[in-house]
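Omission of a single protein chain aside, the complex is shown with its protein chains in their original locations.
Labels A, B and C are assigned to the chains in the order they are written; within every chain, residues are numbered from 1.
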Amino acid sequence: MTHTREILEAAPSVPGFDVEDLATAIDACTDASVACTACADADLAEDDVASLRVCIELDADCADICSATARVLSRRARYDVLLVQRLLQACVRACASCAEECERHAEHHRHCALCGEACRTCQRTCEKLLQAEAFEQVQALAGG
Amino acid sequence: MTHTREILEAAPSVPGFDVEDLATAIDACTDASVACTACADADLAEDDVASLRVCIELDADCADICSATARVLSRRARYDVLLVQRLLQACVRACASCAEECERHAEHHRHCALCGEACRTCQRTCEKLLQAEAFEQVQALAGG
Amino acid sequence: MTHTREILEAAPSVPGFDVEDLATAIDACTDASVACTACADADLAEDDVASLRVCIELDADCADICSATARVLSRRARYDVLLVQRLLQACVRACASCAEECERHAEHHRHCALCGEACRTCQRTCEKLLQAEAFEQVQALAGG
Partner (left out) sequence: MTHTREILEAAPSVPGFDVEDLATAIDACTDASVACTACADADLAEDDVASLRVCIELDADCADICSATARVLSRRARYDVLLVQRLLQACVRACASCAEECERHAEHHRHCALCGEACRTCQRTCEKLLQAEAFEQVQALAGG
């Protein structure tokens, strides 16, 4: 159990997002970031490391983007909705891309199967956040 | 002088981007990240800290996004062009948003003036990267 | 539930540490990092922000050190025991220092109470890792 939701609720001002969705996405981002870092490390220890290069690189990119997203969401995404929207879109893409690659090795490497799972969960929680009302106005303003 | 450009050129495979543009953007991202962190710290030590809350928050978000962008670009942005495009778009927004806020305090706080400068430079270098040919195909595929 | 322990166990080579202790420390580091980031954000929204400056700064330092520690531990701390020992010592100090400050405000600000809790848990899990056999040889070599 993390302290994420409770601490978000204890802040004096409310965020523009559902607190449960926000806490779920933050925890999914940190889980995916750890999973990607551990998966890259495990890939490097495999005999077939040469065939896992793309996996290691996408793991590393995904870990960095998930970590940054967890940070920005932990500040309750209050100050610049467009910034949050674009970061979530990058995070969704990083997770989908990393999961797709990991899923290719899932039968041979259990760490890839687990990392793929963590990335898909993170992808879904970020996609859910992107459906928040807070973003509708942004799309309207952008003439979408 | 940083080692950024030389080390990018020493890698066995070439990136999909102009090496000089890539190195310039990486160095601008790390400079903006340090500037934002130092500006937030300086804001906190000012007498009018209560009026600098938004500046501190945008500084923190911008520092995190610039750091992640520097990391991904240092891997020469080779594996997933769409991921890089979205991250650069998030970074451009974070820098523009932070610079705009810092520029409001630029006359009263020199650290805000300097941070605004660093963010504007980072914004421009990311915008330049976004004009690379590598991204044109992405936009075509997306039906843009 | 995170994927941390399962993914550490799925790696081809075993770490020099008890996997459960390692996974517990990683999850405590990411929880403390999020808690510190969210606590600093909540502090900034409080009316008495000027009296919470030290708390905000220690939160920020602690978040950065916990994030780096989670990363290094996720690589299963295999390659340089002395590096891991020093980083854990820095993380223990960052958590103790941040917790001590947060505990001063715990009665007035629930987010500080929760952040203090997360930091104390992280401190304890890092202290436990520091008692691992892997570190005894290091201390012997250092003439301790």
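Observations on the model:
To be clear about the criterion, a contact is a pair of C-beta atoms (placed from the backbone, for glycine too) under 8 Å apart; a residue touches a chain by one contact, two chains touch by 3 or more.
Worth saying up front: this structure is predicted, and the values here are computed from it rather than measured.
Among C:Arg5, C:Arg93 or C:Lys128, only C:Arg93 touches the chain left out of the display. Within the complete assembly, C:Ala68 is the residue of C:Ala45, C:Ala68, C:Ala106 or C:Leu130 that touches the hidden chain. Within chain B, the residues in touch with the undisplayed chain are 2-4, 6-8, 10-13, 26-27, 30-31, 33-35, 37-39, 41-42, 45-47, 63, 67, 70-71, 74-76, 109-111, 114-115, 117-118. What chain C contributes to its contact with the hidden chain is residues 54, 57-58, 60-61, 64-65, 67-68, 71-72, 75, 78-80, 82-83, 86-87, 89-90, 93-94, 97. By the touch criterion stated above, the residues of chain A touching the omitted chain are 40-41, 44-45, 49-50, 53, 56-57, 60.
We adopt the following convention: only the chains that are shown with their structure count from here on.
Per-pair counts of C-beta contacts peak for the chains A-C.
Chain B and chain C have centres, each the mean of its CA atoms, that are 28 Å apart.
Across the assembly, chain A contributes residues 67, 71, 75 that each touch 2 or more other chains.
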